[in-house]
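Before we start, here is the structure in question, set down as structure tokens.
What you see is the complex with one protein chain gone and the rest in place.
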Amino acid sequence: MPKAKTTSRLDALAAELMGAGRYLHSQGAVPATSGNLSARIDGQRVAITRSGCHKGFLEPGDIMQVDLSGQSLDGKKPSAETLLHTTLYARYPGLGSVLHSHSPAAVLASRLFKDAVILEDAELLKALPGITTHETRVALPIFANTQDIAELADEVEGYLTANDEAGTSCYGYIIAGHGLYTWGESVKEALRHIEALEFLLNIENRLYGVKQP
Amino acid sequence: MPKAKTTSRLDALAAELMGAGRYLHSQGAVPATSGNLSARIDGQRVAITRSGCHKGFLEPGDIMQVDLSGQSLDGKKPSAETLLHTTLYARYPGLGSVLHSHSPAAVLASRLFKDAVILEDAELLKALPGITTHETRVALPIFANTQDIAELADEVEGYLTANDEAGTSCYGYIIAGHGLYTWGESVKEALRHIEALEFLLNIENRLYGVKQP
Amino acid sequence: MPKAKTTSRLDALAAELMGAGRYLHSQGAVPATSGNLSARIDGQRVAITRSGCHKGFLEPGDIMQVDLSGQSLDGKKPSAETLLHTTLYARYPGLGSVLHSHSPAAVLASRLFKDAVILEDAELLKALPGITTHETRVALPIFANTQDIAELADEVEGYLTANDEAGTSCYGYIIAGHGLYTWGESVKEALRHIEALEFLLNIENRLYGVKQP
Partner (left out) sequence: MPKAKTTSRLDALAAELMGAGRYLHSQGAVPATSGNLSARIDGQRVAITRSGCHKGFLEPGDIMQVDLSGQSLDGKKPSAETLLHTTLYARYPGLGSVLHSHSPAAVLASRLFKDAVILEDAELLKALPGITTHETRVALPIFANTQDIAELADEVEGYLTANDEAGTSCYGYIIAGHGLYTWGESVKEALRHIEALEFLLNIENRLYGVKQP
């Protein structure tokens, strides 16, 4: 009975996204109704938080289903930013989860730094897939904020394509005054990436303007 | 039986205000006996925290009833600041809740900035009603602190009237060295506004004196 | 049966001190085995945390009884700082509790400021007894740290005597690199004073070196 199987997978993903939302709220990273959380159901469908709810107090009914072009599959209203999630799932078949936090660290970094935050020489970079030494350099690009999400999705796509062609990995990006997008094979892995990137952003913010030894 | 109905509405509002107090205390935003929390019962009455209690450990008996001029309706002693709540309810018929936090962010902002804190170019402004783009500008005016609450209520009224006539929305204000007042259609909405405004105040405080790119 | 009555009062005070310790630990204010917490049992006896235990995980056996000269009444070993508590109880008959936190805010303030931290023009000062307006000025004196507690107790006594003679109230003091002492009529009131003073110290620390408007 494939239907039952899908339902139970959706239930399990919804439970994971609800837990992720509670954790992010405890960190002050999804204030008011900000942030979006999603996980892949299968090749065609994504579970994602619906428009307008508080991510720290998610209920099962706050998780909706969309296709890879961001269209609702269950009549619920998707968030305007759904497309930023689904284009990532369409691009990377192995991707299992996309998490967008609206953390103080990410918003502050976008006000302190210009085009990107450069993370380097940090052991915690090894929390990111494929990185086995601190002697590496990861850029978190900063995109200007816009209400034209289709345009922003295109801009992100262009960046990722150039990046992939150059053989560089991208682990996330910042939208100025708006927050962080990161992703992983599973909700658990994406949360781990958030923990690592937020930690590193906090350090870089704190060091802003400090003359180092 | 209107009496029973009123009682149960009061009970429900008291429960919401108690929850709001616990949340604000967990954020350090109602230290000692600071802060005041209220919600509208109906066109003539408001439920509000009584004088002198700790807002992080509210009990049902700590919520009292006042009329729109701030007079006690149940024999309990109202806080001196009750008038700052009731004038808002009298002014805006759709208003359901007023929350006054005494947060580090608001008190610090009032020591760093002069007449107002300007919030702009921030996605989280969309958490405020009627705002649909980050490309907006919200002023949180800063009023001098005083123990003459009637005078302060008048000053706030004057500001709001000028603001309404200019067609500008006002989402809250700061009393210097004292904290933030904000409001909404319901306790839930007012809490959301607090979350958004506190987040934005923290960013502005952190950026104070920083030369930005 | 006076004995039973005393025991139950001691039990009740122990429960309050254990709760105060858990709260202070949640705020990072009693790291490792730092801090001391006490409450008056009666005119001759004080309940106080014994030497060497962690104040965030107090058990009933960690609360001991001492007389007003700081001598153990139950065979347990008192902390070296017991005298700083008992001289306050001996001095002020109405005093019900003395709390010593080792908070980041107090330790940092003692490194930033010289002889005292001046708190003024802050609404939260009204949380302190006898203060009814923000237009006041409270000094938290900073004493040099020493391992000679008798000498320090004398120095505090001297300060308080001069203060009392001048008709000024003193609500607490800081030992440099060591933390805050404050007190009240009850554990609850002393905790409220800690909440207020820590809040205000955090603001002053944050403003250190900032040119204000």
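Going by the order they are written in, the chains are A, B and C; count residues from 1 in each one.
Just so it is clear, a residue touches a chain if its C-beta (ideal position, glycine included) is under 8 Å from a C-beta of that chain, and two chains touch if they have at least 3 such contacts.
For clarity, every value in this text was computed on a predicted model and none was experimentally measured.
Among the displayed chains, contact with the absent chain in the complete complex occurs for A, C.
The hidden chain makes contact, of the residues C:9, C:22 or C:54, with C:54.
Residue positions on chain C in contact with the hidden chain: 28, 31-34, 54, 102, 104, 107-108, 111-114, 145, 147, 175-179, 205, 208-209, in rising order. The set of chain A residues touching the chain not shown comprises 121-124, 127, 132-135, 192-193, 195-196, 198-199, 202-203, 206-207, 210, 212-213.
Please note the rule applied: only the chains that are shown with their structure count from here on.
Under half of the residue numbers at the chain B-chain C interface are used by both copies of the sequence. Distance from chain C peaks, on a Cα-centroid basis, for A.
Per-chain CA centroids place chain A at a distance of 46 Å from chain C. Rounded to whole angstrom units, the spacing between the C-alpha centres of chain B and chain C is 32. The set of chain B residues that touch two or more partner chains is empty.
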